[in-house]
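Below you'll find the structure I mean.
Of the protein chains in this complex, one is absent; all others appear in place.
Showing chain A:
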Amino acid sequence: MNEADLDKRLSALLQEPDAAPDPAFVDRVVLAARVDRQIRVARRRAFRRTLIECGAAIAVAGAFYLMSQEQAPLPDGRFSLFGPAMAGLVMLGLWALVTLPTPGYASTAS
């Protein structure tokens, strides 16, 4: 038997009859693809939101820093606790407290 005949014989032996599609498998894959798409959309949205919030926080912190530079300096280089910069920092802290997710909250809630 030459090589070509041998290959033909091997092909005939290794070929399998066409199987019918498995609807359960197809449904499972399509469902996994749908979930994958939803996760990607949610991740992209969360990433964009994080970027925007980081930018906003940096802008607000910068604004309050500039305001603190405008205040008349206290003697001995001390801070004034009642200036606009301190009020801004308190507001920023409150915003972070309300907006940012509490660690462990999601896991205990579910």
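Following the convention adopted for this analysis, contacts are C-beta pairs under 8 Å (C-beta built on N, C-alpha and C of every residue); 3 or more make two chains touch, one makes a residue touch a chain; residues count from 1.
Everything below uses one rule, namely that contacts and distances are computed from a predicted model.
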* Asked: The chain dropped from view, which UniProt name applies: "RNA polymerase sigma factor", "Tungstate transport system substrate-binding protein", "ABC transporter permease" or "Ion-translocating oxidoreductase complex subunit B"?
  -> "RNA polymerase sigma factor"
* Asked: From the list A:19, A:81 or A:97, which touches the chain that is not on show?
  -> A:19
* Since one chain has been left out of the picture, which residues of chain A touch it in the full complex? -> 1, 3, 6-7, 9-11, 13-22, 25-26, 28-30, 32-34, 36-37
